[in-house]
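Apart from one protein chain that is not included, each protein chain of the complex appears where it belongs.
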Amino acid sequence: MSSATARPSFFEHLHPPSIPEAQARFRYTFGLGGLGAFFFLVVSLSGALLLFYYSPSSEQANASIQLLQYHVPLGWLIRGLHFWSGQALVVTTGLHLLRVALTGGHRGRRRFNWLLGLGLLTLIVGLDFSGYGLRWDASIGWALLVGTNLLRQLPLLGESLYRWAVGGPGLGEATVLRLFGWHVFGLMLPALALLVWHVFRVRRDGGIAYSPDSADEPAPRLPRRELVQRELLAMLLAGSALLIVAAMAAPALDGPLDPAALSTEVHAPWFFLWIQELLRMGDPLWMGVALPLAALALLMLLPYAIDRGTILGRWLPRDGRPAQMLALALALGWGLLTLRGALR
Amino acid sequence: MTASPRPMLLAALALAAGAALVGLRDATPAYAPYGSAAPIALVPSLTGEPEYCLTCHDGIEEISAAHPTEAFGCVRCHGGQPLALDAETAHAGLLGGRNPSDFAVVEAACGGSECHGGTAEESRDHIQRSRTSLQATYAGAIAAVRHAFGAQADSVAHFAVAAVSDPTVTSTTGLPSLEAFAPLAASEPAQVQAFAERCLTCHLNSGAVDRPGYQRQSGCAACHAVTNWEGTYTGGDRTIPRDEAGHAAAHMLTTAIPYSQCNTCHNRGNYSLVDMAFHERTDLAVDGSASRLAAYYQPISQFSACEWELDCVDCHASGEVMGDGDLHSQMAEVRSVECRTCHGTPTEAPLTRPITDPDDLALRQARLNPASALQLGDTVVVTDHGDTLWNVRQQLDGTFELTSKVSGTVYAVPQVSGSACEQDPQDQAASACHECHSVERP
Partner (left out) sequence: MSAIPSSGPDRPVVLGRRGFLAIATRALLWATGGAAAAALGRYLSYEPPAAGPSRFTLEAPAAYPVGTLTLLTTAGAALYRDVGGFFARSLTCGHLGCRVRPADDGGFACPCHGSRFARVGNLVHGPAPRDLDGVALSLDEQGRLVLEMTSRVEAAWRLSAPHAALVDRRANAAGSGG
């Protein structure tokens, strides 16, 4: 590695010359934001590679995935990496949201960045769902039908959103191509833009929210060279974990979907099990649309109307109980509903 | 922490380990246990699309000469995913599990107007014939039991094991439809319910009793896929265990069906209406080693030499066994072959017809059998109902010759006319012939 007097590399230059050491404590952030960015990178690169073989037509979609899974050299790996990094991204984003909520990292000038993060979460879940649908196999038929029909339930915009998503009056030939357009470009580009903006805002807002250990001495700082080393370390470990998981567990693949003859397997993808459970309880408009949107609205209001504290850089600060209760309650609710759905 | 190179080394090791694991997984694909080093592609001329089934199933027999593998491939009949290389994905969408001729899926697998179903002539729609035949509907047994115990006043069939209808009724005894037999209905007498619980296994819509001697498949394969006594597979496909019951002996369809295949249902014993139980025959060795003469018929039967030296299909041709396309109430309505069909009577020669149409069904059936030398212009024997026994040909000198469909042995068929036979021409029942011609069992 270069000595202290060498000129900084490109990657080092992407960081501030140094950051307060307090911001880099693993037990404070668990590196979730950075991990999210890494998984975003892996999912994008693997997705780009999949573009060379995936065919977004309803006749060829499933067959092209079978070609990738069984015949293209290491195609199974690229598909596995894409799937697992995608799911890891959803999990990491959710955990990162929880961490920020429970440490007050959304306070003060960071309030807007919280909204950007929420936007990212929504787009990422949308990317996961559209990617799921691109498999176009018998096991996703019901999920696709229900998910797209839920869109219809939205007042005013519902029918238009449905047509934009599905490309016709129902699931059919045009749907795969539409989902592909949304997945690769329509949702991807805004997600990338939001991600860049989100990271920029982190820097502009003063980096990761922290509180100095003592006010008198200057806080110890971490030079960017070490910071980059740590990030590289984290990426290597996360990358290894992805490779190991991809080698041991392949994402499922069923026969081609026939929208006219949906199979009897009725279950949502894991990240929507909570919505499926809600839908069992009542009216689709209230349970499937209004309730989730209300949860999202509450989260959006969290730093503006719910949280009134000022303490930064601590886990579970005393002045943040309302926001913490809300975040934990929503997380618990999501978790219980998901568990219930999974155990059926 | 920032100075020590150890964490980076460990992380680099972890990445290398991950890469090594990926390499290991890449080198051990799901089909490796079956011996193939690389995927084996088969491009059938019917579809032009590659199928990789043989990667695991290499060594499996060609299903029949009439369904050449290089023309049909596997997916056309079996369904499934042609490109997949692991069992779970490859078998998604498989029709009927290991038997695509099971009646639940036979239309999709074997049907179509260019294949075995859907043609206007009922004699060519083998699927419709089989599904309406008594062997599939079991209507005769159901009607007889219900009639015996007062559940119905007549012995005309009203129920079948599965609901079935036939819009085109061509025979006088044909029925337009049969409802599904619902034995649990409270209106059925107790004996009929007992019958349903214990005796509804010997028909084409069901699988076999899982015991040696009864081993057969369902659907078309019940007759056309020959099984052995234990029901084990003895062919070349490495994915099929050798010691597991429930398989045909080989992945092959045949029309040269030996008597042992019929005996997976027939000649296994007798029903008793008294205790509504099936009493298995007890004279056979449990390992299936009994001789042909001993095994063929039950101890109470009377039979002549040709009835045990020939196979069932030599006389009971497809018109009888697979039905005429109509729903019938009793076997007697479809059975038309008698001793005199081939042997004639003192005053009448056997009924015959010449084969003049190159597209004659009899010619097609004969071509499937390597022992047959049937040609356009030959004269063959027919029954009263018009069923053709294409393996019984009249020679130029007027004599008759039978070629066994299974063994290929050629027999001269002795004629009653001009012989010392003392029969009463009015009594053509088999029992009358057996009075003199029955064979002693060992």
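Note that the chains take the letters A and B in the order they are written out, and that residue 1 is the start of every chain.
Throughout what follows, a residue touches a chain if its C-beta (ideal position, glycine included) is under 8 Å from a C-beta of that chain, and two chains touch if they have at least 3 such contacts.
All values derive from a computational prediction rather than experimental measurement.
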{"item": "Which displayed chains the unshown chain touches", "value": "A, B"}
{"item": "Contacting the left-out chain in the complete assembly, out of A:72, A:91 or A:262", "value": "A:72"}
{"item": "Option from B:24, B:43, B:305 or B:412 whose C-beta touches the chain left out", "value": "B:43"}
{"item": "Selected from A:49, A:65, A:90 or A:165 as touching the chain missing from the view", "value": "A:49"}
{"item": "Where the unshown chain meets chain B, residue by residue", "value": "3-6, 8-9, 12-13, 15-16, 19, 23, 41, 43, 45, 48-50, 358, 376"}
{"item": "Where the missing chain touches chain A, by residue", "value": "1, 3, 49, 52-53, 67, 71-75, 77-78"}
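Please note the rule applied: only the chains that are shown with their structure count from here on.
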{"item": "Centre distance in Å when chain A and chain B are each reduced to the mean of their C-alpha atoms", "value": "56"}
{"item": "Residue numbers on chain B that touch chain A, as the complex places them", "value": "2, 7-8, 11-12, 14-15, 17-19, 21-22, 24-26, 39, 52, 80-81, 83-86, 89, 92-93"}
{"item": "Chain B contact footprint on chain A (complex, rising order)", "value": "63, 66-67, 69-71, 73-74, 76-77, 137-138, 222, 226, 229, 232-233, 236-237, 239-244, 246-248, 253-256"}
